[in-house]
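Excluded from the complex is one protein chain; the other protein chains are retained at their positions.
Which chain is which? They are A and B, in the order written, and residues in each are numbered from 1.
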Amino acid sequence: MDKDYSKELSVIEGKPSLATITHDISVPMETMPNKAFYIALSVTLTFLGIGAFCLILTFIYGIGLWGNNNPVGWAFDIVNFVFWIGIGHAGTLISAILFLFRQKWRTGIARFAEAMTIFAVMTAGLFPLIHVGRPWLDGYLLPHPNQHGLWVNFTSPLLWDVFAVSTYATVSLIFWYVGLIPDFATLRDRTTNNIKKLIYSVLSFGWRHSNRHWQHYEMVYLILAGFATPLVLSVHTIVSFDFAVSILPGWHTTIFPPYFVAGAVFSGFAMVQNALIFIRKVFKLEYIITLDTLEKMNKIMLLTGTIVGYAYGMEFFIAWYSGNPLELFTFVNRAFGDYAWAYWIMMTCNVFSPQLFWFKKLRRSIPFMFVVAIFVNVGMWFERFVIIVTSLSRDFLPSSWAYYKPTLIDGGILLGSFGLFFTLVLLFTKAMPVISIAEVKAVVDGSQPTHHGGHE
Amino acid sequence: MSKNLFAVAGLFNTPDEIIKASKAVNKQYKKFDVNTPYPVHGMDSAMGLKSSKLGYFALAFGLTGMLIALSLMTWVTTKEYPLVIGGKPFFSLPAFIPITFELTVLLASIGTVLSMIFIFFKLPNNSHPIHDTNYMKSVSNDKYGIYVLAEDDNFDAEKVKALFASLGAADISEILYNEDDLEEDVQVYQHFKIFDKKFVVGLLSIVVVVSGLAYYMLNKLFYMAPYNWMMTQSKVIPQAPVSDNFADGFPMRNPVEGTVAKGFMPYEYKGKPEEAEKNLINPSEVTPENLALGKIKFDIYCSPCHGYFGKGDSRLNGQFPNPPSLHSEKARNFKDGRIFHIITDGQNNVMPGYYKQLSRDDRWAVVNYVRVLQRSLNAKEEDLK
Partner (left out) sequence: MSSKIEYTKQPIPANWTKIGMILTVLGLALVGASFAMDSTRATFNSILGMMFIISIGLGALFTIGIEYLAGAVWSTPYRRVAEILASVVLIVPIFAIPGLIKMHDVFHWSHAEALQDAILKNKSAYLNTTFFIVRMVAVFIIWIVFYFIFTKNSEKQDITKDQKLTKRNIKFSALFMPLFAISLTIMAVDWMMSLEPHWFSTIYGVYYFAGTFLTGLSFITIIAISLNERGLLVKGLGEDHYYSLGAMMFAFVNFWAYIAFSQYLLIWYANLPEETYWFINRYEGSWAYVSYGLVFVHFVIPYIILLPQPAKKDPKRLKLAAFILIFAHIYDLYWLIMPTYTKQHGIEGMVFSFYEIAFPVLIIGVVMVWFGIMSKNKNLVPIGDPKLQQAIDFHL
């Protein structure tokens, strides 16, 4: 069956009525969770508990419980930080960049992806805070006049991170909340429960769906999207600066900023796609989060995966082209040294596995795309591991070379981060509309005036 | 309770109808509003709205953030807390750009959204007359509504109703408000009063209970002693008998008899000024550098009592006995070795030895400089040439 290019396909299948959309999206918040939800929640809470236990041990006995040791001073903690920050990027890309590109298919997935952004940034933000070893002193990361007369180092990329991540978290939260206001108003007008009504009234600020408001609202949404787009680029760019401004071979390379951003979007899309496959099934929202949408996400994964592949290639080429023996050694060591296993996991998962998305059949097969997306997440986690650990374990002084091995506590904290993230996601699905009600209504067939009204 | 007419509202089923309706209403009335479950394209021009000015707010807030970031960083790194980092200048603009950018975006986003909600929309407002009407419930779900306010100059309820009917409205209703509530200036909410006393008391008691519990848990139940593990950890202290390395418990041994520390030369003429004068020979070479060194050291260590020129005019204002002049016959006739001895060992009177503060080379340099001072007041014939 050939596609008809002359018509714009609706991103929502089957022309549902507006009332159906309101109903279907609101139902999860009006019904009690079922058994599957509790099972899932108990699993994620168990993970979270394991992570919390390991963290408490870390606080009591110190970070000597981790595998970090000279010369590998950054390991799981920073790997996890970069990984989770990267996961967050998909949300902003979907909600801001695709909005600017007027991609209508984003409407079905934007809300959920934004929520994942916020949860991922929360999870990520934990790691630098515990990595400093004395988390009770973290307040000094923010510049403020204090009795010691100390100021932060404004020229340090680690401090840029503090600003970038906190700005990113704040702006994502605002963006997400602005999107939620009309939906809260809709829920307020639906509910019959007085307490719920009170909560929704407060949360919606008394929104009235007025067109005098919609006009400014759309403007602000555009402005926020315009801000969020460079912001999301800046966040992972600054994360990449943490490495790239140093002079360590394997870290200091100029392509890091765009390459990190592409990698972040890559893994973020994989995570969002994984979660959406469950959401659309469980909440019966297949007509909003359509197979076409998933296919488009897979295409973006193919694109960003290929960009990441280009960056790997470019790094290798320049390592050789530079004629710098240190650079060359680092890259040969990555591929054939002690950590070759991690390198080849990364290459297989990140560069080769998404290439299967060239085939339309595979791109539209849900079990297949699910597996590939998991591969991508594994691969992207290992990418950060390869970058950080292999470069550090072979630094300038051969006498201090060492092989880094994580401890059980490291693993427990990693598990705990997944627990935290998915616990928040699960709670979110039952507490707030997982799909933007107002935005989806605006892209249903027949929801816009036939001649776009005013343009006559 | 008397109810007043707030507005007349009409509900429509399709977006095309509402566009048509708002165009028609816009021709006759000024005070009206359209409510739709989502933004309908082309509605702004149908309602005759001017384009939003929020962009300027964003720009202004953004520039403010930029200015704050740049001036804070400049002040901290160049004035308040200047540190050389990575060999870069104090004011390193490229390194300021990331934070400047972040603060620009942060302030612009927060500022724009807050001004939209609080200034442009005048929200939160949960007491608008259309809240909790059937009209509101319809437009927040699947209908398109329009209402004309009673306060409009041309308002006539029957005419408006007729207009809506002629436009094909599915439902026409009157929206009333309660005048008593407005007079009392109370936020109206038909089912639930937000500023109801019970609610406020409930909220306050929650606050008190939560903060009390948090205080109790953090400060009493889970109290953790301040971090002092470096004090208490097991470790070796060189001067204390705390280890089992040796029988006496001290972790270190005394050096072997006669050990000389690096850079330390024992002084063999302690208490023997005559012998020192006889045997010590000035090993230093009189060069401008040597004399400069001598001057620096003299000015630091000797001049407080002896005066800058060795005249014995102490700057200590009598808190200390003034030393004799270095220009006396006696002092001029001292050999270098004697002066060196005095600096090293001190005098029997109040002058202490300066061997701890001045190295051997320093002391000889001071001797040379003292010689220069003496010579300056008692120049010989040949110096005048």
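Just so it is clear, a contact is a pair of C-beta atoms (placed from the backbone, for glycine too) under 8 Å apart; a residue touches a chain by one contact, two chains touch by 3 or more.
Worth saying up front: this structure is predicted, and the values here are computed from it rather than measured.
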| item | value |
| --- | --- |
| Options A:140, A:358 or A:396, residue touching the unrepresented chain | A:358 |
| Omitted-chain contact residue, chosen from A:49, A:135 or A:257 | A:257 |
| Residue in contact with the excluded chain [from B:24, B:49, B:67 or B:97] | B:97 |
| Chain A residues that touch the omitted chain in the full complex | 2-8, 100-101, 230, 233, 237, 241, 244-247, 252-258, 306, 310-311, 314-315, 318, 320-324, 358, 452, 455 |
| Missing-partner contacts on chain B, residue numbers | 41-42, 55, 86-87, 94-95, 97 |
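Methods note: only the chains that are shown with their structure count from here on.
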| item | value |
| --- | --- |
| Chain centre separation (chain A, chain B; CA means) in Å | 30 |
| In the complex with chain A, residue positions of chain B that touch it | 14-16, 19, 22, 33-47, 49, 51-52, 54-55, 58, 72-73, 76-77, 80-81, 83, 85-86, 88, 92, 95-96, 98-99, 101-103, 105-106, 108-110, 112-113, 116-117, 120-121, 123-128, 130-131, 136-137, 139-142, 189, 191-192, 194, 227 |
| Residue numbers on chain A that touch chain B, as the complex places them | 17-19, 22, 134, 136, 143, 149-151, 153-157, 159-160, 163-164, 167, 170-171, 174-175, 178, 182, 185-186, 188-190, 194, 197-198, 201-202, 205-220, 223-224, 227-228, 230-231, 234, 238, 241, 437-439, 441-442, 446-455 |
